[in-house]
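These notes concern the structure reproduced below.
Of the protein chains in this complex, one is absent; all others appear in place.
Right after this comes subunit A.
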Amino acid sequence: MKPILECKGLSKKYNAAYYALANLNLSLEPGQIVGLLGPNGSGKTTLIKLINDLLIPTEGEVLVDGMRPGVETKKIVSYLPERTYLDPAMKIRDVISYFSDFYDDFSADKAGRMMQDLEINVNERMRALSKGTKEKVQLALVMSRDARLYILDEPIGGVDPAARDYILRTILTNYREDATILLSTHLITDIENILDRVLFLRQGQVVLNATVDEIRTDKGKSVDALFREVFRC
């Protein structure tokens, strides 16, 4: 199968001495939920930004469905950034119609239903929402697209455990079999069971690329336990 995401010799240098990513090679088949794990500063967000055309590689290349990041890839990639970019003055209902205008694959119905499930009033303005509620809104928007690749940067970090369960359930119910989800998080235990595969990033390189059950079979421990061992401070 053609990979949905490929990184070849990918490097990103922010200043002369510091490589955030250093010759990273990676190929992801479609139809998986992949956890992007690594300590702070290991390059997770840099990789995510390179995939989303927010940064330019210093060396090497990223390919999404065989294409360099750009307008065409943005049509098939649904991206949840670390921080919100939505206008705080907008009402949620307006944000929903804004997304409808922007993305052909966006379902306003689905977004509306998710807001209802999460007990979020669509007449509220973004600025009136708590940090956690803002995150829920943003994630609901991103998951209401019918994308080929979802990239979620810390999707569950700021929300309460009940909403976390809802979000994970949403990911499981909305996800199409041929779609791929790449998500970064520190809350490994919470998401371990829904992942196919994990990538461990260390100093800008992939140091482990294995399925969750491979790790459990080979090492007899959870991904969380392995992470704590590999990245022990």
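To be clear about the criterion, a residue touches a chain if its C-beta (ideal position, glycine included) is under 8 Å from a C-beta of that chain, and two chains touch if they have at least 3 such contacts; residues count from 1.
Note that in this section contacts and distances are computed from a predicted model.
Out of "Cobalt/nickel transport system permease protein", "Putative Se/S carrier protein-like domain-containing protein", "Aminomethyltransferase" or "GntR family transcriptional regulator", what name does the UniProt record list for the absent chain?
The record for the missing subunit names the protein "GntR family transcriptional regulator".
Hey, which of A:M126, A:A140, A:V159 or A:L195 is the one touching the hidden chain?
In the full complex, the listed residue that touches the missing chain is A:L195.
Considering the entire assembly, which residues of subunit A contact the chain that has been omitted?
Counting only subunit A, the missing chain is touched by 31-33, 165, 168-169, 172-173, 175, 177, 189, 192-196, 212-213, 216-217, 220-222, 224-225.
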